[in-house]
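Our next item is chain A:
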Amino acid sequence: MARELTMPKLSDSMEEATIVRWLKRPGERFARGEPLAEIETDKATVVYEAESDGVLATIVVPEGGAARLGEPIALLDGDADATAAPVARTPQAPTSTAPPTVTAPTPTAAHRDPGRPRATPVARRRAVELGVALFGLAGTGPGGRITRVDVERAAASLGAVADAGYDKGAVERIELTPTQATIARRMTAAASVPTFAVTAEIDMTTVVALRRGAGDLVQRMPSVNDFVVRAAALALRRFPAFNSAYADGAIERHARVNVGIAVALEGALLVPTLFDADRKPLVQISAETRELVERARRRALRPEELTQSTFTVSNLGMFSVHSFTAIVDPPQAAILAVGGIARRPQETDDGQVAFRDTLLATLTADHRVVYGADGAAFLAHVKDLLEHPLSLLL
Partner candidate 1 sequence: MPVLDFRSAVREALDEALAQDDRVVLFGEDVAVAGGVFAVTPGLYEKYGPARVFDTPISELALAGAAFGSAVTGLRPVVEIMFGDFLTLVMDGIVNQMSKYWFLTQGEVSVPVVIRSVVGAGGRFGAIHSQMPISWLTGIPGIKIVVPATPADAKALLRSAIEDDNPVVFLEHKRLYGVQGKVDGERVPLGAAAVVRSGRDVTLVSAMRGVHECLAAADTLAGAGIDAEVIDLRTIRPLDAETVLASVAKTNRLVVVEEGPLTGGWAGEVVALAADRALGDLDDVWRIATPDTPIPYSPPLEDAHLPNAASIASDVRRRLR
Partner candidate 2 sequence: MTSSAQPTVAGEPDRYLALYRTMVLIRGFEDLVQSLFLRGEVYGTTHLYSGQEAVAVGFASALDERDRVAATYRGHGHALALGVDPQKLFDEMLGRASGINGGLAGSMNVTSPRDRLIGCFGIVGGSIAAATGAALALRRTGGVAVAYFGDGAMNQGYFFECLNFAKVLELPLVLVCENNGYGEYTAFEAVTAGRLRARAEVMEVPAETIDGMSVWTVREAALRAVAHARSGGGPFFVEAITYRFVGHSRSDPGAYRPEGELERWRERDPLRLLRARLEAEAVDAATLDDVEASVAAELAEMEQRGLAAPFPEPRRFAEFKS
């Protein structure tokens, strides 16, 4: 059963903190004491360790995101504590009508693996034979053990799968929300745009080290995505073709570099605009992005904040995606899709192999406006900026 993991109090004065990095992925099991996340507090970046066994089900606050003390940062599937009480059998006291039946006591549960469902041997065998998962089954056997009958009942109620027929089952019609309808319309329009995609591996080791190393000195450390947005913005200044739009046989170049930042919300995708991203220092980009994301969550964005982007950055790194190809959002000419940072082996100067923190970034572009080599050059510049991040800090 799911439970919330809330932002823990990692320092005395902490009121809010930022998730620097999740150390477990959604679906991954962890044991008590294992590191779960790097969280940056007002004082330091702390490795937060799990307080009990569980599974990280959903990340609520992604890397780079912040939350106040006590606010949910993730959803977990937990298990009961490991020391269930032993079920001891005591012999009945002798009476004249119910003589003592002597049966052996069951062993204590102290050594039992808490994650392993209690099922009888024949129940386990039938579960394998019938393809039934034991997790979550109610057991009617002694001590709550799952019995053969329990498994067979579960199998039967899985809809007598073999007898179900050859259709897709009942249909439930879910109407699109206006937002979703808008997105659908725009994606349909996008489908007619001829695009190409270019991917580059960007060494983020220096950025990661910078972020970690700054420690106390930076109040609100910009997120990885903030660095990417700044790099993209600077690259757009140098390669204005990517800050354009195709319009009726001509290319319209925009004077301002407004980077849209894709925000995934439940049932919707919103892309608030960070205006003049090329003119704002990293810190400001970071602060404004935080504010935009927060208002996006509250659906408190102004319409122009949703329509005036000249370029979009979309980041799925917090979902342990290594790369993806985004769809260009017309009339924009391009979109940069960013995957998660992973440790990848790289060849060093002296011919050895070392692990570096890298991410894969994919640029999708309107082929009526720019061409492959342009895309490669643009992306190479983004890569260059991120691999020499001093440029992003000045």
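Per the selection procedure, all candidates are chains of the complex that A comes from, given by their letters.
Simple rule for what comes next: a contact is a pair of C-beta atoms (placed from the backbone, for glycine too) under 8 Å apart; a residue touches a chain by one contact, two chains touch by 3 or more; residues count from 1.
All values reported here derive from a predicted model rather than from experimental measurement.
Within the complex, chain A makes contact with only one of the listed candidates (1 or 2), namely 1.
Taken in their complex, chain A has these residues touching candidate 1: 91, 94-104, 120-125, 140-142, 145, 147-149.
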